[in-house]
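Complex shown without one protein chain; remaining protein chains in place.
Just so it is clear, A and B label the chains in written order, and each chain counts residues from 1 on its own.
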Amino acid sequence: MTAEDPVVDVRDLHVTFATDGGDVRAVRGVSLRVEPGEVLAIVGESGSGKTVTARSIIGLLPETATTTGAVVLRRNTDTGASDVLALSPSALRQVRGRDAAMVFQEPSTALNPVFPVGWQIAEGLRAHTGLSRAEAHQAAVDVLRRVGIPDPEARAKYYPHQFSGGQKQRIVIAQALVLDPGLVIADEPTTALDVTVQAEILELLRRLPNEFGTSVVLITHNMGVVADLADTVAVMYDGEIVEQADVRTLFSAPKHPYTRALLDAVPRVGASRRAALATPRAAAPDAAPVVEAKGLTITYPGRLRTAGFTAVDHVDFAIAPGEVLGLVGESGSGKTTIGRAIAGLTPVTGGSLSVLGTQVRGISERRKRPIRRRIGFVFQDPATSFNPLLTIAQCVAEPLVVHGVAGDAREARGKVDELLKAVQLDRTYGDRFPHELSGGQRQRASLARALALDPELLIADEPTSALDVSVQAKVLELFVRMQEELGFACLFISHDLAVVDLVADRIAVLHHGKLVEEGDPAQVLDSPRDPYTQRLLASLPVPDPDEQAERREAWRTLTGVSANVS
Amino acid sequence: MTITNDLAADAVAPAPADDSRGRKGGGALGRYLLVRFLLIFPTVFILVTVVFVLMRATGDPITAALGGRLPPEQLHERIHQAGYDRPILVQYLDYLGRIVRGDFGTTLSDHLPVTKVLTTYGAATLELALYALVVAFLVGIPLGRIAAARRDRLPDAGLRIAAILGYATPVFFAGLLLKLIFSVWLGWLPPNGRASTRDLITMKTHGARTGIYLIDAISTGKWSVVADVLQHAVMPALALGLLTAGVFLRLVRTNMISTLQTGYVEAARSRGVAERRLVRAHAWRPALVPIITVIGLQIAMLLGGAVLTETTFEWKGLGFQLVQYLNARDFVAVQGMVALLAVIVAVTNFIVDVIAALVDPRIRY
Partner (left out) sequence: MTADIAHAATPPSPEELEPVVTPDHGPRWHRLPIVHQLRSSVGLQRAMLVTGLVLTGLFVLGATFAPLVAPYSWAQLRDGHGLFGAQLPPSSTHLLGTTVGGYDVLSRVVWGSRTALLTIVTAVVLSLFIGVFLGLVSGYFGGWLDRVLVVVADAIYAFPSLLLAIVAAIVISGGQSSMWNGILAAAISITVVFVPQYFRVVRSEVVRVKSEAFVESARVIGSSSARIMTRHVLRNSVRTLPLIMTLNCSEAILTLAGLGFLGFGIEPSSAAEWGYDLNKALADVTAGIWWTAVFPGIAIVLTVLGITLVGESLNDLADPRLRIRRAAGGKRAKGRVPDEPTNQPEEAR
């Protein structure tokens, strides 16, 4: 064995799960090699088997799984290697953390809420080495410093809830690095994070091979993240690797049709800008706006004399009839609150908000009804926005029944079938229950329900963020076509600049409850004036390795991070 | 993509964006404890009111106790003297006022202040409850951890069935069986009471009178007295303790199983932490918070079990006394004792919540 041997060599791996619906063959004949210092990205959509493949490298599969094949992992202690799938439980325990360690998707669930973070890092060390409590604690402080936690001596004694999301993910990475493993497996390490935080974590992950001498297996669905980090890429679909290539080859000349379809589906800023393509659709400028906010302020009351939380702070904007306003911001920016306030789900506490000509501040539930008839709403998570006990047809018929257009769901069925057809769902789907539809189908049905009463205004709150990218593309396309046909005005809320760019006539950027920039997409996205918008744009990884390398430099300049920071 | 509620987005450079969060933590705990403490008062108020409404819904206690036994004029005289002919609202306010001053009423049957009943018999109940808790903690918690760690294997199956059996057996039936086996058939243990008469006199002559017999017996310095007291305590402690142990076992098992399945235990496992250590530290501490809260509720439930246990073993504590008053239809005594117990329960739950807050750093900071 020499240093040139792969860090991990997966040979013909098969993983089968026992489920209520019978056996599921999650991974079928996967072979992979990760060389020393290499970053291998495994990409695929939900259910492709990418996470299962990665977890089998450290034998972290539930007991319902049966595996065949071999996962040969190089040992960190000598130059040998061991087949993880054939190890005894105690030998497997030795391998975990020492030879390969894992970074999890959701940092808030990967950290134990009742122990200080330093203790948690030290636990991994003490499981493998004979270090004393004090020595292990010192090692934990050191690794915290190396992943960029300021004042690590003091903060090692802090509990997880005292850190922000990005810092928690740094701590999770520190936990993985503390034993100097040969391989770090990062399972969607930035999916739970905002895009500006994601950029920082990606910067940290990039330093791993050089500064920590580890190889990385990166699991992700985000092609931008792949372009940013990976050396080689394996594309998984339905439990198999359909294509494997180095990152430049894969992005410039994808061979497999699935890879091509996947890359085509990724939205890119400026690629197919709607505002530039379409003829101006907004009505005459003197037409009364559908929504007009002046100094809009929304404060959530505090409890027991604590100060309230101001989610929206003196925001002015207007939506003209037939216009699509894209509202962009990160979590906590107040974008969802604005959508909910327009729909009357959250009370307005300051300023004025006029919807379809009615002032909604302080309005009674009864007087909201006529406004709601003229508004449609599409929710973020299609899995929860349908009553699980009603059929799709009953759900779509609900607005018709409530507003007396039809007596009951049966009577409304003709109209429901028309609506389903309009969103490209077969009428037989109407008889199914929500859980019997896929995410994309549910979100189309959700659009059908929102459009049932032919609304003048549609509020779409992150309508595609729970969907896989290929499904997202299809739903967005449908949305654009419906909007052109029906001409409703729309508030389109999203955290994804590229998605908003695809659909919006105008873009407004929110940051901590304040509107920082507003304008047409070309102006906001191509030459942003506000520093926050600039940072947001620079943080967004693009699915092109060369372009992303340039953007990364721009991001470093903008945020003052030096490229060879240690 | 998950949009978290985390309002604090990361600063651009890894700056200490939320340094202040840790500092102001002490005030949050203080406020929590204060609010929790103030909650005692409405709780007591509600329970006292519920008891008052229930007890007085059907009439006055004097008619209940003496109706039919006294001529109507005398009965009216007694009712008038006790003030039970005033408007119900006046009586209620009067009753509340007395409780605020610590007056829970005077029993009809033996003219004792209810607070005196508490001081006389409270020690016996406290002693029984402490024994039972010791048994429950020693048996229930370790076995619950074993069951969770060995989930769905043989030890777990056996322990679960034992716990369900323990739950299904009423404490008085368990007591009867114990008596039948260990007193009647085997003759090892005394069937009733807290101490034999001779040793009771020994304790009294030594002057030590905490009411907790174990302490009194030890203070006599005679091992035979201690042994006698302990022999009397074995069966009541087991009957009540094992019942509670079954509840603890199930509680610990369920909470441990759910924490053993969390992401952070999985994460610790992925770093090679041994299974034993996962069970003992990583899963145990987070499970402890809900366990402590429910144990607090169980201590209150223990009082209900104590009534039955004391009746079974003629253990002369509050529960035994309560049943005596019930049988004498002395509802003033019953109302007073129940109201007093409400105060004890409310205070116990407050103490338990304070302990839970001290264990959980999310409340502490």
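In this text, a residue touches a chain if its C-beta (ideal position, glycine included) is under 8 Å from a C-beta of that chain, and two chains touch if they have at least 3 such contacts.
The model shown is predicted, which means the values in this text are computed figures rather than measured ones.
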Touched by the hidden chain, restricted to displayed chains: A, B
Touch with the omitted chain, as defined above, among A:F212, A:Y300 or A:F433: A:F433
Touch criterion as defined above, residue of B:F37, B:F173, B:W188 or B:W223 at the omitted chain: B:F173
Options A:Q441, A:S494 or A:T533, residue touching the unrepresented chain: A:Q441
Touching residues (missing chain, whole complex) on chain A: 16-21, 23-24, 26, 45-47, 49, 51-52, 55, 61-66, 237-238, 240, 242, 256-258, 260-261, 265, 343-345, 365, 368-369, 372-373, 375, 377, 379-381, 383-390, 395, 398-399, 402-403, 433, 435-441, 449, 468, 470-471, 473-474
On chain B, residues whose C-beta touches the chain left out of the figure: 39, 42-43, 46-47, 50-51, 54-55, 57-58, 64, 151-152, 157, 160, 164-165, 167-170, 172-173, 176-177, 179-180, 183-185, 191-192, 257-258, 261, 297, 300-305, 307-308, 311-312, 322-323, 326-327, 329, 331, 334, 338, 341-342, 345-346, 349
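One rule holds in what follows: only the chains that are shown with their structure count from here on.
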Whole-Å gap between the CA centroids of chain A and chain B: 48
Complex contacts: residues of chain A adjacent to chain B: 58, 60, 93-98, 101-102, 104, 106, 108-115, 120, 123-124, 127-128, 148-151, 158-159, 161-167, 170, 172, 175-176, 179, 191-194, 196-197, 200, 304, 309, 330-332, 336, 380, 462, 465-466, 495, 535, 559-561
Complex interface listing, chain B residues touching chain A: 1-10, 12-18, 21-22, 31, 35, 262-275, 277, 281-282, 285-286, 288-289, 359-362, 365
